[in-house]
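First, the structure itself, so that you have it in front of you.
Complex shown without one protein chain; remaining protein chains in place.
For subunit A:
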Amino acid sequence: MTKLDLDPQVVRKARLLAERAAQPVIEMARTHTTVSVERAQLRLAGLTGADSDGLPWVNHLVDAVRDQVGLEHGVALPVFDALLREPYADLGDLARAAALGAVTFRLPAGGDAEAAAEYARCAARQGIGRVDARRAERDAMLRLTGDPRQPWIYLIVATGDIYEDIPQAQAAAREGADVVAVIRSTGQSLLDYVPEGATREGYAGTYATQENFRLMRAALDDVSRELGRYVRLTNYASGLCMPEIAALAGLERLDMMLNDCMYGIIFRDINPRRTFIDQRFSRQIHARAGIVINTGEDNYLTTADAVDAAHTVVVSQLLNERFGKEAGLADGQLGLGHAFEINPAIPESFRLELAHAQLVRELFPDAPLKYMPPTKHMTGNIFAGYLLDAFFNLAGVMTGQSIILIGMMTEGIHTPWLSDRDLALENVRYVRDACGSLAEDFVPRPDGFIVRRARQVLSESVDLLERICDDTLLKAIADGTFGVTRRPADRGKGLDGVVERADGYFNPVIEILESEDPHATAVPASAGRAE
């Protein structure tokens, strides 16, 4: 049936090993919380805005609760208890008073605790209801405008100014982009708060803010209606505020979010425990919101060798799949990543690429795989780069990839110009149209080079997973197994925001997310926006 004739026993073994490797980390995530998980909960409860310096009220409120009673029981009980006891109209008033030190928090008990929990549950239910309404809205838009056929063409905008991004994104959509990603300002992943409002300055990207999300989604809705094709919007649920950004994405109907289980650890030196806890909550939100996650395995190949490290990509995909499913994501929400990064000077590099791409396709038949173009071997020779991108597009079409990120011939020179994008789209359109259903005819020779290479990578993946199981995942990360970088569990940024849950920990959002089927919601689209 499958083209590579992979041994189902080996595939099953790989999945079981991934499950075993992930288990202790999932257990840790279940028994801990972070400042950002608590802040995300308050955002879903409706707390918005920031002080005059731009520090959000959710940060003020969580910090105040943490200083007075700690976070091990969660912020919900102290916050809603204070709201019941004190004459504040809403969470915003309470947060402003708390920022001035005017609120005394306590951990309520008995009947007071029950009253606070009930109040918190109501607020959480409203927030989740808004996320559900956004999901229904997406379904309605898809029915109205139509869903583009795969592979979806994925394009990036990155001007730093949301008001420049909007016309560029609309132009890209008109030129054929099915997915628009707004690259985030590089500084943002290490900010322990989410900036507020529409932003016009960023470094190599635009800040992820709720208002920027809203503006861009509205602009893409306009162009979707114009084109009769739903244009998806992507951003990044990563960095220190991963859970909050996931919540904002759910509230503003983003469609896909970059959300990797290990990327922040390896490439941003964020503490491993912080990342895994934040990641689990953010994926629970994504599952509920109908958001497709994109994982970042392509990045490993930018530091490690794409041939030697091919199996680390597969191992990370299996781990991402396991963590994702445990958090409630469906197969159709697992946009697992991989990349075309083999040195073109290596003989048969294209054959190797086909082997890797086909292997991933067959291991995850129902996942919307995201295939990333060459970046490491783009030399500044834009003509050679254009050719390499065409081969990448060809590999993507031949192996049935679901989402193809458009390679830029000016990769590594500058952020894409309007004409770079136009030429890149011409490239992918030509390959897609010229090949048509070529994937049907691409059947690697049994026991040929491609089949043997794919099996070898799978067997190396199983070996590595066995070592990780023996050693524990956190130790493997500390030893530099992924992306070569060593990241010990007790180091990295954001560790001070990790708190072990106490026995009576209460989080009404997690309560809803864990007790209900995330895909069973049936809120009519007419529920509209909650504001």
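Throughout what follows, a contact is a pair of C-beta atoms (placed from the backbone, for glycine too) under 8 Å apart; a residue touches a chain by one contact, two chains touch by 3 or more; residues count from 1.
Operating definition for what follows: contacts and distances are computed from a predicted model.
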By UniProt, of "B12-binding domain-containing protein", "Methyl-viologen-reducing hydrogenase, delta subunit", "Diguanylate cyclase" or "Peptide/nickel transport system permease protein", the chain left out is "B12-binding domain-containing protein"
Where A:422, A:471 or A:511 are the choices, the one touching the absent chain is A:422
Given A:10, A:144 or A:204, the residue that touches the chain left out of view is A:204
Contact with the hidden chain, among A:46, A:129, A:187 or A:344, goes to A:187
Of A:86, A:175 or A:511, the residue touching the omitted chain is A:175
Where A:213, A:267, A:340 or A:391 are the choices, the one touching the absent chain is A:267
Omitted-chain footprint on subunit A covers residues 160, 171, 174-175, 185-187, 189-190, 203-204, 267-269, 302-305, 376, 380, 412, 415, 417-419, 422-423, 484-485
